[in-house]
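Note that this complex is displayed minus one protein chain, with the remaining chains in position.
In this document, chain identifiers A and B correspond to the written order of the chains, with residue numbering beginning at 1 in each.
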Amino acid sequence: MGAHTEIHASAFAGAFTDPVFQSQSVFRALMDAMARPGTITPLGATATPPAPLGAGAGAIALTLCDDGTPVWLTNALSHSSVPAWLSFHTSAPVTAVKPEARFVFIEAGGVVPGFDQFALGTQEYPDRSSTLVIEIASLTGGPEFVAAGPGIKDETILSPKGLPDIFLTLWTENRGLFPRGVDLILVAGADILCLPRTTKLRRREG
Amino acid sequence: MYVAVKGGEAAIANAHQLLADRRRGDRSLPAISIDQIVAQLGLAVDRVMAEASLYDRELAALAVRQARGDMIEAIFILRAYRTTLPRFGMSVPVDTASMKIERRISATYKDLPGGQLLGPTFDYTHRLLDPSLLADEPVAEPLRRTADGSSMMRVSDILAGEGLIESDGQMPEDHVPGDLTREPLEFPLNRDLRLQALARGDEGFLLALAYSTQRGYARTHPFVGEVRIGEVEVELDIPELGFAVSLGPVQVTECQMVNQFQGSAKNPPQFTRGYGLVFGQSERKAMAMSLVDRALRAQEFGEDIVAPAQDEEFVISHSDNVQATGFVEHLKLPHYVDFQAELDLVRRMRAEYDARNGIEKNETIRDAAE
Partner (left out) sequence: MDAIKENTGTAVSERKRAMGLLARASTEELQAGWLVIEPKPEVHPVRGPETGLVMVRGRIGGGGDPFNLGEATVSRATVRLGSGEIGHGQVLGNDREKARLAAIFDSLYQRPEHRSAVDLLIDQVESRIDAEDRKHAEQTAATRVDFFTMVRGDN
């Protein structure tokens, strides 16, 4: 098509039907879930992005991404209509350079790269780090972890299903970098569970 | 002891109602319309757009009206408004070489290609108050002369032909233009970020700094290579289409200041340049900006930093009038508790001083204010 890039029609559809209120509702859910790590929280609104991006992750992208937030996508996502959809609805640029990304999207079953490959922030500006949005099979029914830290009264149990086996090692290393490090948003369907870098995890015994 | 103070809601509401009344003024006079402000106070509107860093004549005129003509208040209001809007993207850089010229003058070449076009200037007016404006007398249509359509070559290109002037500013490879609306400033800055800050900087502050360089505080031997005012197209890349589309024209003022440079170990003797680019018709600001831009390049040219206009952190940290007014004007807000602490301290020091010097305690009406 020469200089003209034809965009699949799915790139133009599937955004919020009521952008102001739906993005506010998702933002509120994200804020609450980040403040109460490990708590399963309904997003309150979903989107219908092109496959393989899920409805919940799509709603998060519409809410958080804009032209100032470069996004890193897995191989499967970047070879779908998702980059065009993101660009049209959020103006977010897609980057192939992991440390440049402010947001990272990984579809269910996609390979989760090592967290330290992304932006970890600096001692002076720990906020200049990546937030990873990882879609998983379910927020319950997986191996059990005991979580503790700010926003958690004593301890809480969480059992996300579909994270890689090495997850606990990755997370412990990430926790060790504090105040640097990445933050995680785990998504299953229209529900989320957040793990900010302040949360300590250990495997639940027995 | 910290005492929380509450109250004043009624006074604030009434003050705002009084403000609205005073803003409207004499009801027997017609209210001034936004169109009138845009059309007849155009340079005030341009200043608000330039320093608010938001090109929108109608909104700038509304801000001028709302602020009762207080320019910095109007700039503040427009700046606040822009934070409510999402950003769609970055334009293709505007091409000032293909500007639709309304004014173009050079102080360095008399007979330059395209000629000297005075345009709607205050220059050569006598600065005598004009009573005909009181009478609202009819204004004649401007005269016309066939435009030859010749291209308006840049003065810098004329000097470049002889190899006697530095090239246009280049940044390192892969440099992404800095944006002070997105990232906090970290000194030292690159020239691109300095130009963004200067373009929105306070006209009076930049004018004073520019003047100081002429009076010997970092002399740069300036000549106006060229000032041009006119419209340029704003184009935006549309990712869905794969090409850039014009959004319409904006008016800008550009100044190329040419400065003699004696050379250094790294650079041969040549002319260097300061650059000014400002929204709207704002020649004084564009000229001041170009002088300050050149002064701030002292380090680049191995010049000694001896004057305020060369001190990047000083200039850029204090050029923004919204920041400046916020910090100066916040002093009028209640500081009752801070002041009580200071008062106690001074009383204590004074008592010690008096005791040392054998002065008897002077009974005052100290409690009257408490």
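Rule of thumb we're sticking to: a residue touches a chain if its C-beta (ideal position, glycine included) is under 8 Å from a C-beta of that chain, and two chains touch if they have at least 3 such contacts.
All values reported here derive from a predicted model rather than from experimental measurement.
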Legend entry - Displayed partners of the chain not shown (whole complex): A, B
Inset, instruction - Specify the residue from the set B:Ser156, B:Gln281 or B:Ser319 that touches the hidden chain. - result: B:Ser156
Inset, instruction - Out of B:Arg87, B:His335 or B:Arg350, point to the residue that touches the absent chain in the complete complex. - result: B:Arg87
Legend entry - Option from B:Ile37, B:Leu54, B:Ala295 or B:Val322 whose C-beta touches the chain left out: B:Leu54
Legend entry - Per the touch definition above, residue among B:Leu18, B:Met171 or B:Val306 touching the missing chain: B:Met171
Inset, instruction - Identify the residues of subunit B touching the omitted chain, counting contacts across the whole complex. - result: 49-50, 53-56, 58-59, 82, 85-94, 96-97, 100-103, 110-111, 115-119, 142-149, 154, 156, 167-171, 175, 177-181, 191-193, 195-196, 199-200, 233-234, 236, 238, 240-250, 252, 254, 256, 273, 275, 277, 279
Legend entry - Contacts of subunit A with the absent chain, listed as residue ranges: 1-4, 9, 12-13, 15, 88-89
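Everything that follows uses one rule, which is that only the chains that are shown with their structure count from here on.
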Inset, instruction - Between subunit A and subunit B, tell me the centre distance in angstrom, where each centre is the average of that chain's C-alpha atoms. - result: 41
Inset, instruction - Note which residues of subunit B are touching subunit A in the complex, please. - result: 86-90, 182, 239-243
Inset, instruction - Report the residues of subunit A in contact with subunit B in the complex, numbered from low to high. - result: 3-5, 7, 11-12, 66-68, 84, 87-88, 91
